[in-house]
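A single protein chain has been omitted from the complex, and every remaining protein chain is retained in its original position.
Order of writing sets the chain letters: A, B and C. Residues in each chain are counted from 1.
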Amino acid sequence: MRMKVLDHGYVEFVEAWGHGKELTVHDTGFIDNEIGIIESARQSTQGNFRGWGKDQTLLEYLYLSKPKHAGPFEFAGMTIEVQAPIFVFREWHRHRTQSYNEMSARYAPLPDNYYEPNFDNVMERAHTITKNKQAQGIDGIFLTEENSKTWLELLDTVYNRAELFYDFGLKIGIPKELARIGMPVGHYSRMRATGNLRNWLAFLTLRMDPAAQWEIQQFANAVGSIIHQKFPRTWKLFRLETSKK
Amino acid sequence: MRMKVLDHGYVEFVEAWGHGKELTVHDTGFIDNEIGIIESARQSTQGNFRGWGKDQTLLEYLYLSKPKHAGPFEFAGMTIEVQAPIFVFREWHRHRTQSYNEMSARYAPLPDNYYEPNFDNVMERAHTITKNKQAQGIDGIFLTEENSKTWLELLDTVYNRAELFYDFGLKIGIPKELARIGMPVGHYSRMRATGNLRNWLAFLTLRMDPAAQWEIQQFANAVGSIIHQKFPRTWKLFRLETSKK
Amino acid sequence: MRMKVLDHGYVEFVEAWGHGKELTVHDTGFIDNEIGIIESARQSTQGNFRGWGKDQTLLEYLYLSKPKHAGPFEFAGMTIEVQAPIFVFREWHRHRTQSYNEMSARYAPLPDNYYEPNFDNVMERAHTITKNKQAQGIDGIFLTEENSKTWLELLDTVYNRAELFYDFGLKIGIPKELARIGMPVGHYSRMRATGNLRNWLAFLTLRMDPAAQWEIQQFANAVGSIIHQKFPRTWKLFRLETSKK
Partner (left out) sequence: MRMKVLDHGYVEFVEAWGHGKELTVHDTGFIDNEIGIIESARQSTQGNFRGWGKDQTLLEYLYLSKPKHAGPFEFAGMTIEVQAPIFVFREWHRHRTQSYNEMSARYAPLPDNYYEPNFDNVMERAHTITKNKQAQGIDGIFLTEENSKTWLELLDTVYNRAELFYDFGLKIGIPKELARIGMPVGHYSRMRATGNLRNWLAFLTLRMDPAAQWEIQQFANAVGSIIHQKFPRTWKLFRLETSKK
């Protein structure tokens, strides 16, 4: 299950866990990875807490309580593979509760993929009036279609030259860890990321938010749709909670 | 797979992960949960690092390098269920990288299980000369067989009275969260614990060590034998490393 | 600054940080430990973000934004010393973002302090109608004054016998790590705890909440009043936020 994101990026499901004591593969191939959350929560009460009889009731109680009982959601989790521009990874890696393994330009030559924003997207973002200063240009400047096109062409040139420069460095014997220092942050990289469900939801809360950079929102949305498939009941509660804010 | 530990305790395997992109169940029922580690590590080099051709060579390189490449071992993990005395949990919970869900005496009456050390074990520990002051009695006191027997009988009485007192409190209407305050730390409790493989090994390094309290060593050994079964190649490297110290 | 809590417990301020580049001691002895938060946040914008001109405005922006900009509150922190019953520490230590160093019954004989609840407090808690099942007795049982007095007397006996049993064990040569297993969880222990301000506030959110056990609420309140003194602006924002929930 690989979901395309932006021009050359993707989010690909690797594996999930949380099935608890019995690994049951349903006819559809679906594995219920929310049983581990429920089994873990039942641990607290040895099974005899009124109103926790049904799994769904219990999940709702855990998630919607104030304060939330978030602990049991650490008993399920997910690993994914992501290809995204470096500037997206720079934001992603600030989440210290996930584990990462990223391709290293110190070990192997970098692949030739660069992020080129879509013309319509650039125009739309430049002209949206938003409270979010980061997503805007400098005040009082109106981006014209012509300027936007020129900028995209120049970006292409910047990328091409960076690639040529990188190849030249490797070809003449510059150490790999140095050869890459001209690489723009729009260059794609790749990683695996893993974490428990509680932490994935915390990531989504921040990165699906309209205040996040548009590009990382696209990746977060892709992660969200994987969570929707793999942890459908928790996803529903997450959406209910987010919609209230 | 439930392993008995001490008189009423156990460590029970719940689930493991780390199978990577393909979940392969072998004829024997064995699922290889070290593939996720290897796939994640190969991410770094895009596959073209000499000498990493074979999985085993790669795992050895990661584990035995100085400094160790520990990151990929966060891409596999394990959930277990544990029944152990409270004083063991008090030490266990100091490991802040695992997630816990323990039964709560605030929700449900406690089960009637208490840890009674074995006579031979008490004698042996009291008479072992060790650099580990914690494992010894106060200097210059020699534990006799008779005193040891008396102590074990008295312990039994302490436990019985604590149980009677607890039941009495519940029966007359003392809030559950208060009724338990006379419970001795030798009383058993139960929890689920989950963590990634890197963190489980860090736990074992400290708790299988002879400097750890004897009781938690028994639980750590049980956890170790589960890891041996579920992550055999990593276990071998862990043992190699520990034996050198 | 040591604040008495319960019958034998306390919370004592040890040190705070967050003063940033200049350590300024005011005439009153007050050190402003919120400058570190502000300096760190200004780092993001290189000083030229409109509306962040005043420290107070900036702190409010960080704290009250949705989602909250919690990162800068990790640039201040606090160490305290706490004496509390073991059952309180059992709950406290589930907060994995603080660092702890607790006295160890494995190294040194335990001090002779036990928590005896106050009669009026027991009666009040037993008779309060609450949605919080943990804080109640078993349904349908009405705690009488007489039974409550008997229970408190019996608790005293349980504690006395536990103390005698512990002393006896040490006296006859039982290893210290074993001698303590009859100790009730109402026994006092002592620790140092340290963490950054963001994490302290997360602790308070859960432990000052009416759903928390009454005893840990008292300790959390004491921690809160220290934060009030040492980080007055952040405290005000924290209270504003909590009062809205």
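In this section, a contact is a pair of C-beta atoms (placed from the backbone, for glycine too) under 8 Å apart; a residue touches a chain by one contact, two chains touch by 3 or more.
Everything numeric in this text was worked out from a predicted model, so none of it was measured.
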Among A:Met1, A:Val25, A:Leu64 or A:Leu178, residue touching the chain not depicted: A:Leu178
Can you work out which residue in C:Gly9, C:Gly36 or C:Gly169 touches the chain that's missing from view? C:Gly36
Of the residues in subunit C, which ones touch the absent chain? 14-21, 23, 36, 39-41, 43-49, 71-72, 74-75, 77, 79, 81, 99-104, 107-108, 111, 190-192, 194, 196
Residues on subunit B facing the left-out chain by the touch rule are 49, 66-67, 133, 205-206, 209, 211, 245
Residues of subunit A (touch criterion as defined above) contacting the omitted chain: 85-87, 89-90, 93-94, 96-97, 100, 104, 106-107, 109, 115, 117, 122, 125-126, 133-138, 141-144, 147-148, 150-151, 154-155, 158-159, 161-162, 165, 168-186, 213-214
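The criterion applied here is as follows: only the chains that are shown with their structure count from here on.
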CA centroids of subunit A and subunit B: separation to the nearest Å works out as 33
Could you please state the distance in Å, as a whole number, between where the Cα atoms of subunit A are centred and where those of subunit C are centred? 35
Express in whole angstrom the distance between the two chain centres, defined as the mean CA positions of subunit B and subunit C. 27
Got the subunit C residues that touch at least 2 other chains? 133
